[in-house]
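The structure under discussion appears below in the form of structure tokens.
Showing chain A:
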Amino acid sequence: MLKRAADGAPLPPLIEVRHVTKSFGEVRVLDDVSFAVRPSEVTCIIGPSGSGKSTLLRSMAFLETYDSGEILIEGELLGYRMNRHGQRVRAAQSEVNRVRRHVGMVFQQFNLWPHMTALQNVAEALLRVLRLPAAQAHDRALGMLDRVGLAARADSYPARLSGGQQQRVAIARALAMEPHIMLFDEPTSALDPELVGEVLQVMKGLAGDGMTMVIVTHEMGFAAQAADTVMFLDHGKVAAQGTPEHLFHQDTQPRLRQFLQNYLDRNAFWVRA
Partner candidate 1 sequence: MNIRFDASILVDAMPALERGAAITLGVWLAGVALGVGLGLAIALIRLLCGRWVRTLLRAYVELFRGTPFLVQLFILYYGGPSFGLALPPLVAGIVSLGLYGGAYFAEAFRSGFESIPQGQIEAAQALRLSRLQIIMRIEFPQMMVIVLPALTNLVIVLCKETAVLSVVTVPELTFVLTGIGTEKFAFVETLLTLCVCYWLLVEAASRTGLAIEQRMSRFLGKGGC
Partner candidate 2 sequence: MRVVPPCRPCRILLLAAVLIGATLDARAEDQLTAVRRAGELVVGTEMQFAPFDFIENGAEQGFNKDFFIELGKDLDLKIRTIDLPWPSVLPGLEAGKFDIVSGPLMITEARKAHYRFTLPIANGTVALLKRYGDTRINSNSDIAGRVVGGAKGSAQSEQLKQYVARLTGTTTVREYIDNNQAYADLAAGRIVAVANSLPNIAYVASQRPHTFAVVRPPFGTPVYYAYLGRNDAASKTLIDAIDADIRAMAADGRLAALQKKWFAAAMDSHGDPDTAVPPAPGGSSRATLALLVLLIEAARTTVFISLIGLAAGFVIAVAICSARLSANRWCARLGGLYVSFFRGVPLLVQLLLVYYFLPFLGINVPPFLAAAIAVSLCEAAYLAEILRGGFLGIAHGQLEAAQLLNLSKLATLMRIQVPQALILTLPSLISEAVMLVKASSLISVVGVADITRTAQNIAASTYRPLTAYAAAGLVYLIINGSLSFLGHAVFGVPEPARKVV
């Protein structure tokens, strides 16, 4: 939940996206997108497929470039820098890594490394990037697995874990780096319906602990319950933005209503219209 400073004023945003635009050839995938994410704020991004949600999220981790605008992570420009002529050029990889060092990402396809156990997956970056000593890395990794409820499966290979368990390991892996921001790219879309719940549970726990999260999702229920802000993206534009209450019940934009109605028809079919 949103934190506030000691004097009650809102804290400066951790992430700022300012007028970001990205095109793939003729198609405008992101069209003048602007928003901010404050500490401990949980933002859910919803919208039809092809609306640019994933691209936006991936840009925030700089797994995608963006053509114009700025993405600031804790006040620092991500992915680019100004050269001495005042032009925007691509920043060096080390600089990019530095700016996004407090950003963690969880993918739709989990992307665990199949030749390593769950524990090894979680500990890998601790050992190679943070260069923690082995014992410390091991302990922290085990702690993270415990936090997502999988300490007992630390020595299992991903092939032996269910989809939900793999995704939880993936969350642990990102958490182990002690990020300030966690990005989730449709974290439950690849899961069998019965397994979705355990992952959402973990995510709710994170939100409760005060983690700043940006989540691209189709789980409207989760958005309604856990999000502080919901953003509706349509054709690369931020079509609507606000509290869950506002977006789901008050905003009257036709495209948003259409989108939500489609969702309702598919998922709550027993509700009589």
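Observations, loosely collected:
FYI, contacts are C-beta pairs under 8 Å (C-beta built on N, C-alpha and C of every residue); 3 or more make two chains touch, one makes a residue touch a chain; residues count from 1.
How were these picked? Simply put, all candidates are chains of the complex that A comes from, given by their letters.
These numbers come from a predicted model, not from an experiment.
Touching chain A in this complex, out of the candidates 1 or 2, is candidate 1. On the side of chain A, the complex with candidate 1 involves touching residues 61, 63, 93, 97, 100-101, 103-105, 107, 109-115, 124-125, 128-129, 157-161, 166, 170, 173-174, 177.
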